[in-house]
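Left out: one protein chain. Kept in place: all the others.
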Amino acid sequence: MLPAKISSVQIPKHRDMKSFTKEIWFTTKKTFELINITREIEALLKESGIKEGLCLVNAMHITASVFINDDESGLHHDFQVWLEKLAPHEPVASYRHNTAEINADAHMKRQIMGREVVVAVTGGKLHFGPWEQIFYGEFDGQRRKRVLVKIIGE
Amino acid sequence: MLPAKISSVQIPKHRDMKSFTKEIWFTTKKTFELINITREIEALLKESGIKEGLCLVNAMHITASVFINDDESGLHHDFQVWLEKLAPHEPVASYRHNTAEINADAHMKRQIMGREVVVAVTGGKLHFGPWEQIFYGEFDGQRRKRVLVKIIGE
Partner (left out) sequence: MLPAKISSVQIPKHRDMKSFTKEIWFTTKKTFELINITREIEALLKESGIKEGLCLVNAMHITASVFINDDESGLHHDFQVWLEKLAPHEPVASYRHNTAEINADAHMKRQIMGREVVVAVTGGKLHFGPWEQIFYGEFDGQRRKRVLVKIIGE
């Protein structure tokens, strides 16, 4: 009788919140580069074991972006031309920020392209539409920079 | 004495993490449309039963946006004129992306307006300021596209 009583103690099943954190390093060869990092993020999601939740991917530097768009080289060329038109590097002396540095334009390009994306995680996968790909956008490259991946869920 | 001992087993109260996922389909009549989807998102939040957490709403296509701004028709006209000025559709041949398609400008308009919003959920409601409304922004319409709603919390 007694063991029965003990076994009747109900332990509720809980869906624990998990979190996963990883930094990825990049060193670009050029000042301006758009790098597809979708495969890397998918691998980290798998490593995390998280099935349902949210995946934050953000640039850790303020002259770089993480954004979602198309993986098409013509479009990437167009992005570069367009960003240069909206936030031109030259004339360098037109920016007050450029007394110590010459990357004011890169801070602006980053605002247009955005710092981060938040992607839904469903059934252990990045929940994407047909053409969505994650890019690291570098606008002041040729030095070491990081992207942060933070996944929370269960 | 024994039952007292058994009843003294402490089962901690837990606040489980829940998640809710839904895709919403749109087919716009025009190339450019801004559609208020606040009521739809509120209905899905209610359906989810989630009281505290975060609600991600994102375009699943890369020539569309989800953003938060004012529901005022004059402003929406101004947004269209402004986006056309910053990322003009014409001349189509000025974009390398447009060898197969003619929507390079829509990919750029989407970057300015953003892919997604993350909205706080407090007391079972979208935690909004006085004029915040969620919009689906279509920049290359007249075909079927999706918005994803992912809510996590408890």
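For this structure, a couple of remarks:
Letters are used for the chains, namely A and B, taken in the order the chains are written, and counting of residues starts over at 1 for each.
Just so it is clear, a contact is a pair of C-beta atoms (placed from the backbone, for glycine too) under 8 Å apart; a residue touches a chain by one contact, two chains touch by 3 or more.
Just so we're clear, the structure is a prediction, and the values are computed from it rather than from any experiment.
One chain of the complex is left out; on chain A, the residues touching it are 2-3, 6, 9, 11, 14, 16-19, 21, 54, 56, 58-62, 86-87, 95-99, 104, 107-108, 110-112, 114-116, 118, 145-146, 148, 150, 152. Chain B residues in contact with the hidden partner, per the touch definition given at the top, are 2, 5-6, 9-12, 14-17, 52-54, 67-70, 72-75, 77-79, 82, 86, 112-114, 117-120, 122, 127-132, 152-154.
Note that in this section only the chains that are shown with their structure count from here on.
With centres set at the average Cα position, the gap from chain A to chain B is 18 Å.
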